[in-house]
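Here the complex is missing one protein chain, while the rest keep their positions.
And now, chain A:
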Amino acid sequence: MALRTLLTRKNLANSPMGMLGLRGLQTFSLPDLPYDYGTLEPAISGDIMQLHHQKHHQTYITNYNKALEQLDDAVAKGDASAVVKLQSAIKFNGGGHVNHSIFWKNLAPIREGGGEPPKSSLGWAIDNHFGSLEVLIQKMNAEGAALQGSGWVWLGVDKEFKRLVVETTANQDPLVTKGSNLVPLLGIDVWEHAYYLQYKNVRPDYLKNIWKVINWKYASEVYEKECP
């Protein structure tokens, strides 16, 4: 009780901890792609990569920062209903930032290992759980194609049970909304903006081709961290 009184916002300014006390708001910025826009062709066109990164992802970040600023304000004022009202904007835009940040790392040009099948522990886990990589790919493609509207299809690992999962999420919901123990290894964006200029309505073709530039090295790294 005494401790809490010591650390209220008002007191912090006057206490010896005042310099560190006030919460600074971290803003987010667009991460650079580790490859040029055109280097994922012909699987994904340079036009799509540029729009997707510079427009769509950037917009999520801009709106996420805005929502966080408004949230900060609402929290400071103790405006509970404003805090609750902001939750959907935070989920949409924050989720969009989280998901796309993972997505860029899930892709790599062919000459940098894109498309090379997973080896070592992740490769083994895939064979063990799904039977083979081909079966996993078919499953993810089927679920991705069947997803109504906008969303993502994921390969994840349940870090508690050390088990691989395939899941879909709607809109920009991160994988963790499907289970708090789920860690994303690989996400495929099936929003129409991810493929429309090139594949138009034929989402299954996009799904078939994207595997040629999937960066299994990154997925393995994440897997090995959760399942050492």
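Everything that follows uses one rule, which is that contacts are C-beta pairs under 8 Å (C-beta built on N, C-alpha and C of every residue); 3 or more make two chains touch, one makes a residue touch a chain; residues count from 1.
Rule of thumb we're sticking to: contacts and distances are computed from a predicted model.
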Report task. Write down which listed name, "Ribitol-5-phosphate transferase", "Transmembrane channel-like protein", "Aspartate aminotransferase" or "superoxide dismutase", is the UniProt protein name of the chain that is not shown. Result -> "superoxide dismutase"
Requested in this report: Out of A:S81, A:S180 or A:N201, point to the residue that touches the absent chain in the complete complex.
Outcome: A:N201
Report task. From the listed residues A:L30, A:L51 or A:V176, report the one that touches the chain absent from this view. Result -> A:L51
Query raised in the report: Looking at A:K162, A:H193, A:K212 or A:K225, which makes contact with the chain not pictured?
Result: A:H193
Report task. Tell me where the left-out chain touches chain A, residue by residue. Result -> 51, 55-56, 59, 88, 92, 148-151, 170-172, 191-193, 196-197, 200-201
